[in-house]
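Questions regarding the structure given below will be posed in turn.
Up next, chain A:
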Amino acid sequence: MRKLIDKFVFTICSLSTVLVLSILALIIIYIFANGVLAINLDFFTKLPKPVGEDGGGMVNAIVGSIIMVTLAALISIPISIGAAIYLSEFGKGFLATIVRFLVDVLAGVPSIVIGIFVYTIVVLPMKRFSAIAGALALAIIMIPTVVRATEEALRLVPQTLREAALALGAPYWRVVLEIVVLSARSSIISGVLLAIARIAGETAPLLFTALGNRFLVTVLDRPMASLPVQIYSYAVSPYDDWHRQAWAATFSLVIFILLINLSVRFFFRTKE
Partner candidate 1 sequence: MRIIEADLNKLKEKINLMGILTQDAIEQVVKALVERNTELSENVITADDKIDVLENEIDKLATDVMVLRQPAAGDLRFTITCLHTAGIIERVADHAVNIAKHIRVINNEPPLKPYVDLPKMGTITREMFRDSLQALITGDVNLARLTIRRDDQVDDLFHLIYDELLEVMQKDPTTVKRGSELLFVIKHLERMADYATNICEMVIYMMEGKVIKHTQEAF
Partner candidate 2 sequence: MENLQEATKTDNLILAPRKKRWLMSPSADKAFHTLTKSLALFLFTLVIALVASMIYNSRLSLSRFGLSFVFSSTWDPVKELFGALPFVYGTLVSSITALIIAIPISLGVAIFLTEECPYKLRPIVLTLVELLAAIPSVAYGLWGIFVLVPFMRNYINPVLEKGLGFLPLFKGPSYGIGLLTSGMILAVMIVPIITAISVNSLNSVLPSQREAALALGATRWEATQIVLLNARSGIIGGIILGLGRALGETMAVTMVIGNRPEISLSLLAPSYTMASVIANEFTEATYDLYLHALIEIAILLFIITFIVQAFAQLLIRQISKGKKS
């Protein structure tokens, strides 16, 4: 009897895994199949055609995504790592407890709420949608992920390593920057990369910050297109050609994100 139960439970578990893996396969196969059919050179080089016309591409959205994601990373990384250092190295008092809690809260805040927040503090005063607003929203979304990954990584560095460096006569700030951060570098980097992969696919916060743009712009105070938003608007449109383009865009976005994820896993995780 005991042995039958044993067999039964583990069969169920294996089946669950098969199920989840087949769903993944299904999704990926769909995206890839549709994407490969839809993708072409125009997609990367041309601007969208006006409504109703077939053809054209998404170069505006691709460039927009790259600009905003880069900007977001540049804003959030120094802040996040600095704050994470405070939390892990000096974080014993009331402030640290609060901040740690708030970071957790921030991580749980739906991204669309962040979008609204940025809308109220940037778009409303500027009176227009802009790339900078979009980047800011993405940066705020990135912050908690990076802070938590960094703090965790720093915390994992054994206290004795700090003390060992101190005992060699090093001042604390050098210990932190040279030894502690160095020891935690691979986890920090992988945290940052994963956060970038995540914001690259964010749609909701961009809907009313960067909005979108049919044209290729590089100035930051104008509305700017982005891949996810473009996918969304094409997907809910009634035009088949736009559906086709949406598949192509999804395909490229998913490839980019999966590549980051896989490389993080294979280059950083295996080392540990």
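Quick note on selection: all candidates are chains of the complex that A comes from, given by their letters.
What we mean here is this: a contact is a pair of C-beta atoms (placed from the backbone, for glycine too) under 8 Å apart; a residue touches a chain by one contact, two chains touch by 3 or more; residues count from 1.
Here the structure is a predicted model, which is why all the values come from computation and not from measurement.
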Selected neighbour of chain A [touch, this complex] from 1 or 2: 2
Contact set on chain A toward candidate 2 in their complex: 2-3, 5-6, 9-10, 12-17, 19-21, 23-24, 26-27, 30-31, 34, 78-79, 82-83, 85-87, 89-91, 95-96, 98-99, 101-106, 108-114, 116-117, 119-121, 124, 140, 143, 147, 171-174, 176, 197-198, 200-204, 207-208, 211, 228, 231-232, 235-236, 243, 246-247, 250, 253-254, 257-258, 261-262, 265, 269
